[in-house]
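Missing here is one protein chain; the remaining ones are kept as they sit in the complex.
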Amino acid sequence: MVVVLRPSPDKEKLDSLILWLQSKNISIHQVVGESKVILGLIGDTSKLDIDMLHALDIVEDVKRVKEPYKEANRQFHPEDTVIKVANTQIGGGSLTMMAGPCSVESEEQIVGIAKAVKEAGATILRGGSFKPRTSPYSFQGLGAEGIELLKIARKETGLPIITEIMEISQLPLFDDIDVIQVGTRNMQNFNLLKELGKQKKPIMLKRGMSATYEELLMSAEYIMSEGNENVILCERGIRTFETYTRNTLDLAAIPVLKKLSHFPIIIDPSHATGKSALVGDLAFAAIAAGADGVMVEVHNDPAKAWCDGAQSITPDTFRGIAKRIIALHEFMKTL
Amino acid sequence: MVVVLRPSPDKEKLDSLILWLQSKNISIHQVVGESKVILGLIGDTSKLDIDMLHALDIVEDVKRVKEPYKEANRQFHPEDTVIKVANTQIGGGSLTMMAGPCSVESEEQIVGIAKAVKEAGATILRGGSFKPRTSPYSFQGLGAEGIELLKIARKETGLPIITEIMEISQLPLFDDIDVIQVGTRNMQNFNLLKELGKQKKPIMLKRGMSATYEELLMSAEYIMSEGNENVILCERGIRTFETYTRNTLDLAAIPVLKKLSHFPIIIDPSHATGKSALVGDLAFAAIAAGADGVMVEVHNDPAKAWCDGAQSITPDTFRGIAKRIIALHEFMKTL
Amino acid sequence: MVVVLRPSPDKEKLDSLILWLQSKNISIHQVVGESKVILGLIGDTSKLDIDMLHALDIVEDVKRVKEPYKEANRQFHPEDTVIKVANTQIGGGSLTMMAGPCSVESEEQIVGIAKAVKEAGATILRGGSFKPRTSPYSFQGLGAEGIELLKIARKETGLPIITEIMEISQLPLFDDIDVIQVGTRNMQNFNLLKELGKQKKPIMLKRGMSATYEELLMSAEYIMSEGNENVILCERGIRTFETYTRNTLDLAAIPVLKKLSHFPIIIDPSHATGKSALVGDLAFAAIAAGADGVMVEVHNDPAKAWCDGAQSITPDTFRGIAKRIIALHEFMKTL
Partner (left out) sequence: MVVVLRPSPDKEKLDSLILWLQSKNISIHQVVGESKVILGLIGDTSKLDIDMLHALDIVEDVKRVKEPYKEANRQFHPEDTVIKVANTQIGGGSLTMMAGPCSVESEEQIVGIAKAVKEAGATILRGGSFKPRTSPYSFQGLGAEGIELLKIARKETGLPIITEIMEISQLPLFDDIDVIQVGTRNMQNFNLLKELGKQKKPIMLKRGMSATYEELLMSAEYIMSEGNENVILCERGIRTFETYTRNTLDLAAIPVLKKLSHFPIIIDPSHATGKSALVGDLAFAAIAAGADGVMVEVHNDPAKAWCDGAQSITPDTFRGIAKRIIALHEFMKTL
């Protein structure tokens, strides 16, 4: 950690800061420049509160040198995390295709789609039972019933299932779910993250709409620090000034997060854009950039979808996209 | 609601859409332009899923005309909401000054600050017991113990207290809290909002870091739609590209939210900027723009604060700022 | 265009608005909803000032239905624009690889790099002679001398050249340049755009750092409306809250701009990220998403680059990336 001091710092205050840092087993290296003095802090600075240092009168700026995450850090965990889910795996060179409807609506719907996406090559079935909706008047998902329908679809197809949790009290319902999804609005629901850290189950953590890479990794750290190493990251678009697409898909996240951390990365072009016509091209882009997989919304009849229909594609369209994703993923291995 | 059709829409699909809308008691008004056709939808469109309409092949764009919130809407609720809290009130021309430390640390600390801010003119004591921290290794607050210390400070000073809730299971601990705060990361924790909607207690809802005005009002709608009308809005800075300040304080929120809705508005310049030197000027700006009050972090010794010290000011500094806030608030009434 | 009126509009003002619109040959279609009235405006609304309509007391909102650009609009210009540049073409299924240093520094440097990138498969040589630098103390480019050096490199290699113009008075120096680049900071330098519209030469227009797709297309419209149809669009990253990368590359721009307009699209992953380690993966992603080409910074020795070295890659690295780009571009045709 580097602390930049204000010009001509009060000597007494500086001594007191140095003493306090030393009491935390931090040793200090002073660098006296032409107009500024900086302190290089050596030791375990991860527990120092950077905001507190900022607070001091004599401090102008504080810059972190070491990443604030440990378990999530590629540097201390050089091997890629590979996650077994039923008979498939996420990461490690495998291609993950999560597909399914935004919301589970009925047995007929979810089983129908599950069969269709399986045939097209999907490896995991997605479907929402608890839906975080901006409006209290929108359909909020089937809840527990939706979870049961997902299990039926799994039984019928053999596809493992992923579905979103919205709060701790729902956890018992997720006992038999293969991958638990934490949605963008809950990426910093720290109590939920800690609780999920006590599970063994794979957790797919979606990037918050305005979360930095570091914040996403700190949230993964919350899960890992409680003991659960089965974390998958998902980029699903960030909020920017551009309104033509619902969000802006940030594909640089793929090589960046691969460099900084060791988790598999899944890309969700459906939510990122909110437009089904863009899903294919962005899914291809994700695979070409090195993603471990994609999550795509598929609905048997978009016009009848209860929610988020705009970004859904039909099983037929998905079949075409999936085929190309598979071929591209194979091709990328040869490059 | 206005639906813009793609050029030359398939007649059969269009008829089917119109029939479906009519089945929802929506009547349709077609406007045929030079290159586009639009449908004006008349009736209760609040339950129509705008995303679903987007999904249709024949639809190019959908534009909402009516605001999607009702209870929160000034149009249907023209009177200002005024909230009684112990012997003070929020809104209705009163000046609310919430002040206190980021985190409750000890009885001595919180009682000391409570006395100091009361003397300076604060009307409500703030202090965090459950702290949403980006890092799992940062101090997470005293929890239940902090709540008890806040009550002691209230007893000693008579100041009502506001503190943040992080999840539903903490609710029983908030039984005797005067105002419950929902933090920026929980603005779209819809389950929590619904639960708080079943309380009678005032809820201060902080704007999410990347939430639009409409999303903030929809979250207020979640609370109101369950029966709790005691909602206070708080602008605390939004996330932008500027990194010098922690966030960008959006003071246009004051006149905008006053126009669109009927809630009292509190401004938090401490979290918005992360820099104590900016708090005073932005608090004055907030009052001049018509805010019902401000929330300011005050710490007895910023250098020793356990968290967020950078944005804290001392009781002495607060005294000066508060005095000017009070004078300015009085002056604004005469303008 | 759709005009949403405020509730209970003043009848006299409404009549006056309608008369005024009719005088502009706009016919009006009123749609009376439950709580709002909207006007559907039919006719050539492209000359109506949307802001002026907003200004009226009786108007609550104005929503455009028709895109404000014509020449740039795919709807009125369904064929892809294909641009011949010397013996190569941009668009129409060809792969364009623009490569070269950020700044032209010396004959040895530019000729050396030109030869290396040509051998690796580049189709156009890039190199900056006039450099828009944030600081007045940074190297501002060789100017006219740099242009001459580029021509020498062209002569030596046969590669056509692209370089950036910064103001109208520099135009004579660009007489013999193959493609003129308009940089991100000049995307809305409207006088420059109009002047470039009077040329015949291909213009590559880079998206402004905070420009929407519509604004980018309106700037292309400026060029086309003066008669120059040879426009190439370039996505080079937009400014967001994420600071790990210099900007956020928005690859959804590719399918979106292809749908809305007819121009070739080039992606610049070097400037977008500011990190050479990310260039390859994002270039592959761009090609997979359907881009017509990429622009990559290549320097013979990044450590000695005068500017923007952080995002440069060496000829050796470029060779590997280019080979894979070419293979991927071929492969995408088979998908």
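By letter and in written order, the chains are A, B and C; residue numbering begins at 1 in each of them.
The definition used in the following text is that a residue touches a chain if its C-beta (ideal position, glycine included) is under 8 Å from a C-beta of that chain, and two chains touch if they have at least 3 such contacts.
Model, not experiment: these values are computed from the prediction.
J.: Where does the absent chain touch, in terms of which shown chains it meets?
T.: Hidden chain, whole complex, touched shown chains: A, B, C.
J.: Of the residues B:142, B:282, B:296 or B:313, which one touches the chain left out of the display?
T.: In the full complex, the listed residue that touches the missing chain is B:282.
J.: For a quick check of understanding: of C:43, C:132 or C:290, which residue touches the chain that isn't displayed?
T.: Per the contact definition at the top, the residue touching the missing chain is C:132.
J.: Identify the residues of chain A touching the omitted chain, counting contacts across the whole complex.
T.: 2, 4, 7, 29, 31-36, 38, 40-44, 61, 63, 65-66, 75, 210, 239-241, 243
J.: With the missing chain put back, which residues of chain B would touch it? List them for me.
T.: Touching the missing chain: residues 210, 212-214, 238, 240-245, 248-252, 254-256, 259, 272-273, 277-278, 281-282, 284-290, 324, 327-328, 331-332, 335.
J.: Of the residues in chain C, which ones touch the absent chain?
T.: 16-17, 46-47, 49, 51-56, 68-69, 132-140, 166-169, 185-186, 188-192, 194, 209-210, 215, 218, 221-222, 225-226, 239, 274-276, 302-312
Going forward, only the chains that are shown with their structure count from here on.
J.: Which category does the touching pattern between chains fall into here: line, ring, star, complete, or other?
T.: If you draw each chain as a dot and join those that touch, every dot ends up joined to every other.
J.: What's the rotation angle, in degrees and to the nearest 5, for a C-alpha fit of chain B onto chain C?
T.: The C-alpha superposition of chain B onto chain C needs 180 degrees.
J.: Need the most distant chain from chain B, centre defined as the mean of C-alpha atoms.
T.: Measuring from the centre of chain B, the most distant chain centre belongs to C.
J.: Based on C-beta pairs in contact, work out which chain pair has the most and send it over.
T.: Top of the contact-pair ranking: A-B.
J.: Just by CA atoms, which chain is the most central one?
T.: When every chain is reduced to its C-alpha mean, the one closest to the whole-protein mean is A.
J.: Find the geometric centre of each of chain A and chain B from their Cα atoms only, then give the gap between the two centres in Å, rounded to an integer.
T.: Averaging C-alpha atoms per chain gives centres 26 Å apart.
J.: Taking the mean of the CA coordinates per chain, how far is chain B from chain C in Å?
T.: Result: the chain centres lie 38 Å from each other.
J.: Give the residues of chain B touching no fewer than two other chains, as numbers and ranges.
T.: 239
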